[in-house]
Each structure stands twice: as structure tokens, then as C-alpha cells.
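Removed: one protein chain of the complex. Kept in place: all other protein chains.
We call the chains A, B and C, going by the order they appear; numbering starts again at 1 in every chain.
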Amino acid sequence: MKNIGNLKEFATTPDRFQGGHRLCPGCAHSIIVREVVNATEDDIVVSTATGCLEVCSSIYPYTSWDVSWLHIGFENAAAGISGAEAMYKALKRKGKLPVDKPAKFLAFGGDGGTYDIGFQSLSGAAERGHDFMYVCLDNEGYMNTGGQRSSATPVGAHTTTSPRGRISYGEKNWKKDLTMIMSHHGCPYVATAVPSKWKDLATKAAKGFDTEGPVFLNTLSPCTTEWKFDPADTIMISDLAVDSCVFPLYEIENGTKLTITYRPKNKIPVRDYLGAQGRFSHLFKKGNEHLIDAWQKHTDEYWEYLQRREEAGV
Amino acid sequence: MATPTERLENWDEFEIGAVLKSFDENGNYSRDHSKTYKVADWRVEKPVFNRDICIDCDMCWVACPDSCFIVEEVVNKRGKKQANIVGIDYDHCKGCAVCVEVCPTPIKSLLMFPEFEDNNNALANWPKKEKKDK
Amino acid sequence: MQLYVRWHSRAGQGAVTGAKALAEVMSQQGKYVQAYSVYGAEKRGAPMMAFDKISDEPINDHSKGINPDYILVIDPSLVFNPEILNDTHENTKFIVTTHMSKEELLAMPQAAHLKGKNLFVVDAIKISQEDIGRAMPNTPILAAFIKISEVVSPESFLDTMKVILSKFPQKIIDGNIKAMTRAMEEVK
Partner (left out) sequence: MAEKYELKTKEVWDGNTAASHALRQAQVDVVAAYPITPSTPIVQNYSSYLADGYVDGEFVMVESEHSAMSACVGASAAGGRVATATSSQGYALMVEVLYQASGMRLPIVMTVVNRALASPLNIHGDHGDLYLGRDAGWIHLIANNPQEAYDMTLCAFKIAEDEDVRLPVTTNQDGFLVSHTAQIVEPLDDETAYKFVGDYKQKNPMLDFDHPVTYGAQTEEEWHFEHKARQHKALMDSPKVIEKVFAEFKELTGREYKLVESHNMEDAEVAIVAMGSNYETAKIAADEARKAGIKAGVVCPRSFRPFPIKEMAETLKNVKAIAALDRNCPMGTIGALHNEVAGAINAFGQNAIITGYIYGLGGRDTTVAHNLEVFKDLAMNAEAGKRVTPLQKFINLRGPELSFFKVGE
């Protein structure tokens, strides 16, 4: 396992995901991707679901990847990487690949390609126990197609298919708790992470690479375009998400041992997180106050739940 | 964004299967790699880096979505390797200003300037005190 | 030479395996063969049919219907279904599994359709239960067919069956050989 060390040291890592891609200025996807792929020195094969990252890092005739990379479709990043991993095992056993040089198998998908359309293939690959890490770049909607709702879109968020309107406050449902669902697949390691807590993220990625079997990393990827905030504020929004405990950072080993990996010194109100984003601006209008209260209650309850689990050692 | 004209090959000229190769025979970035593609024209403002103020915390390196911070590996006093920031890759910087936001020094060592501003000019006019956060 | 055989059984009783075994036996004799079955989505217990086409010439006809020269009924209750007569001709021989004698069977009103038919009986169920240890009447009825049809000598039939059964434990092979030998003796 790569020792992540301090940032001065980590920054000597040669990048394996490069500039010249066509993601939005300030996009959190590429920050996360760099923090993940730079967290191992082993060879990597990457599979990526259709989405912003996929499109923007492989616009022909250019690739932004220094490692072998595969995109098949929207719903099958996990199935694709499971095939590559199976071939690796077969060729290694047949002596067609060096046995002493480990290689890692990694898949990226947005929340659409992970929570929704790609969930079946992710669930299947995890259940089959392939040795791979799946990283969800959760920006809480279908941003590649112009910001439609997904099952990761949180309540009250304005999206192009759950729009705020005269009689609508936006998305009606709470987001699906995919990290827990993946933990219950029997994944030996699952964790949440955000780009601003780079060391937490890179350490979890390094741990994930080192874990044998399916690993799931759910990363919150603030979307400057569809969450409607200034591109420069990506890291700040990411910090607000964890400091308000809207997106708590934790890890679960073998489905049974939960550890909270970041505890805000000063837990900030959820409204500070919501208020920084245009997609929630209507919640601050008269008549919608109950939604901010509901958000706070929901967030507090979940934070409580995590702490109780951690305390109980389950 | 259109492909540069010199890279528009005919149907019988490219690798089959739309396969792209990251490196050439010598192990250098190939012409298929986005390292050889420029997104500089996305920018309206650019970050300017002030080496004199930088403390080499490398926050800009880790937070840059476009891998634009050029580092130099050095060995520090305690014998540990560390990365020093030596510049910005303006071919790939889109001017998002995340680096400026994460820069922690009291007077920021990274600031945004208009694209047309001369870097030396910018450095000469560097603020003496940190501006109030917006 | 052209010979058509139709098996009547219930799904799970081994008619498909039996039909394939017959095809294998005949292929060893230098014949061309086709063994197939007709069944739908029904599960274990549903009545079904399997077929053998045996010929001196390559078999190109992939249609399913045949005019059987032999009807093999490996489930005792299916003998009462008049559909076993479908597409048969006047010389078709019927070899059926039953615990009854030919006379007892023909005396039953439910078996009226078999009157005047070229009928042979063998208790393949009992034989298989006693000699193989479970009700798997496919190999005994196949042996009875070999005896009646004389398409191949009993010795070379049993030799081929030993090869076909070779993937099973010796006990099963021995049981089957015993059951088939007995069926060849008992079929009337």
C-alpha cells in the first residue's frame, strides 16, 4: 500500500490523469480522479461509465490517460472491468503475464452510471468478488446530459427534470444511500470521500487498491455548472458538505466495522451548505423554510446514526 | 472543439477500433495524448504564480482539476523528498481559479489576472496585504 | 435402411438421454442418426416426446414429424393416452412399460386403442428400481427395443452402452447392464 504521507510528498507523484481534457473549469471530477489514480504505484486498468469524465477525457483523437482505459457504455463500467480482471487472472495463471508485478483494476462512474443505470452491473461485479475498486463520482444528477435528476439527487434540489416551479420545490425524494447498499454486498471495504479532504480520499483509495476483492468509494463531486456555484469554489463547497455533515466521511470494513474518518471541529448549519449553491436558492424563499428544517433534521439523524454505529463497533 | 486540422486523418490512416495510445515508441507522450492538446483558449483570466511568497504546501497541485502545476522534486532538510511548485502549465489551465481559492498564504502566492496581462507586470504589482475574502 | 423411433415419457425420465444413447449405438454401427426431442417450457413430469431417425444415408431432413416404426413408452401411465398412436403405421411396433401382462393391459378399457397393435410389454420401472436402484426406465426400454428390433446384436449393444455409461460410477454401470440384460429377456 502506498504511503500517502503529507502533501509535499504526495505532490511528487507523477500524475496519471493529465490536463488537456475537456471537463468544465473547476470540475471536481478530475480532482478526485487524480487523488485516486495517484494513490498507487502499481499498474492500473481503468474502466469508465459514460458521463462527463468519460466524454471529456477521451475526445478523439486525444486521451488524457497515462494508463490503459476502457469505456463501453453507460451501464456497464463494472462489468467491463470485471472482464478485464478475469483476463488478467487467466493470463497470469497461464504464464502470459509476469506474476510478480501487481496490477489494479479501477472503475469510475457518475451517480447516474452507478446509482441508477449501472447499478445492476456494479451489484453483479461486487457480488462476484472481482478484485477491483469502483469509484462513484457523485455529482447528484445527470450532469453530462444537462442536469437531470438521478436517484442521488437530494430533496429540494432543482434539476432540469425536478425543476422548482410555482408549485414545486424541486426534487421530492431523499437520495439513495448507495454506500450502505454496497457495504451490504459484502464488499470488504467501502468508504465515502470528498476532493477537499485530499489525504482522507487518497488514503482510502490506497487502502482500496490494497484490499483484495470489490471496493466501493463514493465521492461527492461538487458540480459548478449544475449546482450553480463559482468554479473557484469547488473545494469550498466540498468542505461545506463535510463540515455540515451533509456528506459525512466514513469507511466500513467487511460490512461490519464503521469508522468515521472526519469529524468537523465546528459542525456548521446545513443552510450554509445549501445557501452556497444556486440549485437550492428557492429553499430560502418564504414558504419553503420547512425544507431547510427537514434537511437539518435528516442530516443530524444520519450523523447520529453513524456515530452510534461507530461507538457500537458495528 | 474541433480537432486541429493537421490531425484530421483519412479513414485509412488511423489505428483500428478508435484505439488511442498514450505514449510513443520512445515512451514520450504521443500525439494521441491530451498533453499535446491546448485548452488555453478556454481562459479569460489566468492565475499568476508568485514564487517568492509560495510556501510549497502543494494545495494548488492537488486541487487543480487540469493538472497544471509544474513541480520539481527536491530533497528537504530532513532528507525527505518533496515537491516544489515551479510554474503553471498555461496550455492546460482553464482559469477556474480553484488554485487561488485554496492558496493558504496570508498574501496569496496565486492570483487571477486578465489573460492579456503580462506576468512580470502582474508580479511587479503584487498586493502587499491580503485582500479581504469576497 | 430407414428407421424411425418415437419415445413417450415424462420430462425427467430420461427419454432424451435414451434417444441419444440409441443414436450413439446406431452410429457405432455406421448408421447416420438424428436424436431430438419436442418439449416446451413445461417442467419435470410433463408428457414429452423424443425421436430417433436412423438411416444408411446422411439425414438432412430437420422437420420434426416422423412416421415411427417403433413407439417406446417409458412411463406406465402414458400408454393409456391414445396420442401414442399419432402418425404410426400398420407395422408400427409398440414397446411399453407396464407391470401388467399384455393380456391384462389389453383387457383394460383405457387401453382399447392398442387392440390389434403390434404390442410388446416390459416392466422397465420395476427392472430399473431393482437393478439400478431408482426408477430410470430409459435404458431397460432401450434394451427391449434392441431385442425386438434386432438392429444390433445384444452383445455389441451392451458394449456400446458400457462406453456411453463410462462417466458413471461402476455400480451404476453394472446396475444398468444388469437391467438391460434382464429387459431383453423379459420383454414379451
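Criterion: a residue touches a chain if its C-beta (ideal position, glycine included) is under 8 Å from a C-beta of that chain, and two chains touch if they have at least 3 such contacts.
Note that this is a predicted model, so its numbers are computed, not measured.
Report, in label order, the displayed chains that the undisplayed chain touches.
Even though it is not drawn, that chain still touches A, B, C.
For the full complex, which residue in B:F14, B:W42, B:Y90 or B:F113 touches the chain that was left out?
Missing-chain contact among the listed residues: B:F14.
Kindly state which of the options A:T12, A:N38 or A:N76 is in contact with the chain not pictured.
In the full complex, the listed residue that touches the missing chain is A:N76.
If the hidden chain were put back, which of A:A103, A:L178 or A:L306 would touch it?
A:A103
Counting contacts across the full complex, list the positions on subunit C that touch the omitted chain.
Touch with the absent chain occurs at residues 19-20, 23-24, 27, 32-37, 40-41, 59-65.
Which parts of subunit A are in contact with the chain that was left out?
43, 45, 47, 54-55, 58-61, 63, 65-73, 75-76, 78-91, 93-94, 96-97, 101, 103, 120-121, 123-125, 127-128
Quickly run down the residues of subunit B that touch the omitted chain.
Within subunit B, the residues that touch the unshown chain are 2-3, 8-12, 14-23, 32.
In this section, only the chains that are shown with their structure count from here on.
Chain touch graph shape: choose line, ring, star, complete or other and state it.
Looks like something else, not a line, ring, star or complete graph.
Grab the C-alpha centre of each chain and report whichever is closest to the global C-alpha centre.
Nearest to the common C-alpha centre lies chain A.
Cα centroid separation between subunit A and subunit C, in whole Å?
Going by mean C-alpha positions, subunit A sits 63 Å from subunit C.
Using Cα averages as centroids, what's the distance between subunit B and subunit C in whole Å?
80
Find the geometric centre of each of subunit A and subunit B from their Cα atoms only, then give the gap between the two centres in Å, rounded to an integer.
Distance between chain centres: 24 Å.
Can you list the subunit B residues touching subunit A in their complex?
Listed in rising order, the residues are 1, 3, 7, 9, 14, 18, 20, 22-23, 31-39, 42, 56-59, 61-69, 71, 73, 76, 80-83, 89, 91-98, 100-102.
Could you please specify the touching residues of subunit A with respect to subunit B in the complex?
Per the touch definition, subunit A meets subunit B at residues 7-12, 15, 17-31, 34-35, 57-67, 195-196, 198, 224, 231-236.
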